[in-house]
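Notes follow the structure.
One protein chain omitted, others in place.
And then chain A:
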Amino acid sequence: RRRKRRRRRRRRKKAIHYSSIVMMIRRRSWRRRRSSSSSSSSWEGRRSTIATTTTTTTMQQQQQQCSSSSNKMNLFSAINNALYTALDTDPRSYVFGEDVGFGGVFRCTVGLRDKFGRSRVFNTPLCEQGIVGFGIGLASMGNRAIAEIQFADYIYPAFDQIVNEAAKYRYRSGNMFNTGGLTIRAPYGAVGHGGHYHSQSPEAFFCHVPGIKVVIPRSPSQAKGLLLASIRDPNPVVFFEPKLLYRMAVEEVSEDDYTLPLSSAEVMREGSDITLVGWGAQLTILEQACTEAAKDGISCELIDLRTLIPWDQELVEASVNKTGRLLVSHEAPVTGGFGAEIAAYITERCFLRLEAPIVRVCGLDTPFPLVFEPFYLPTKNKILDAIKAAVQF
């Protein structure tokens, strides 16, 4: 045991080690688990800036939701909690994917197999198309199939199943069949050292498909509510989780069974000069830019889109009608990213109100680079420059 404790201490200093789950987490139930603080991770760049701002996102709604039994959790613990609740409340729900049995590479499914058994929480072989196809079949029989794709970069073999089968089943069968019980979870987004195939943001590909919903949380409490809502939504949902925030984001999360409404964006910060729209981990960067811009006297309104399709068009439109300027920011490449859809729609609706062209501060039009990641990403300074350019237009 002493050896294991020593090993545990050594492992905490290293980067992602899902081996430590087996040692640490198996002994403790998810209720008593304390989230690891950001000091235990050793990433650079965005990570250090995020560490100081994770706990500053407080909203009135969140405070209302916090009941007496709430816990400090990080994102993977919140998702674990949500999955636990989902499996607990519906006996016909299943969690499956590559390596979910022992807890998953990001510890999101720790303890589920022990509690709910191998028939409900099980591993699949390495076959994304098979996983999603299997999930579609399972969901069409009325079960809740919660499939995990290990990284969003690997979702492309399953793209055909999602687009051609899951999204269209209800439509083409005249509501005879549907895959509403399907939820596909995948970690997405830049992580600092991911390179081409561990950092992609493929949300734009799925936003082009009527019939599915795309949901992206920004924080642990949001993740739990949105995931439970996605699982219980009678439509297939692709749920992208910002992998950068799995350990970094720490928040008080209520242990109750609560859901947050889908297709409803949230105003994180009120302002009057410019509207900033984002989702996922990018919101932390946007928030930092807001704080910096406030020092220059620019009041920014920050909106978290939460659901990408169908997105909350009314809220964003109302906000732009108030401020007259819009900036959209996401990690995915700018051409054809979801920011383009938002920009096109807002131009249609608010053309005469707009004071400046809509700005998109997004990833560059290159494959996600390895060494050039700091240049590729939409950083706080790029956003600040863009805010100033828009305000001074």
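Keep this in mind: contacts are C-beta pairs under 8 Å (C-beta built on N, C-alpha and C of every residue); 3 or more make two chains touch, one makes a residue touch a chain; residues count from 1.
Keep in mind that, in the parts below, contacts and distances are computed from a predicted model.
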The complex's invisible chain, by UniProt name, from "WD repeat and HMG-box DNA-binding protein 1", "Pyruvate dehydrogenase E1 component subunit alpha", "Aspartate aminotransferase" or "Sorting nexin 7": "Pyruvate dehydrogenase E1 component subunit alpha"
Option from A:F76, A:F96 or A:Y154 whose C-beta touches the chain left out: A:Y154
Option from A:R113, A:R144 or A:H198 whose C-beta touches the chain left out: A:H198
Chain A residues touching the omitted chain (full complex): 11, 14-19, 22, 98-99, 102, 123, 125-127, 129-130, 153-154, 157, 193-198, 357, 359-361, 364-367, 369-372, 375-376, 378, 382-383, 385-386, 389-390
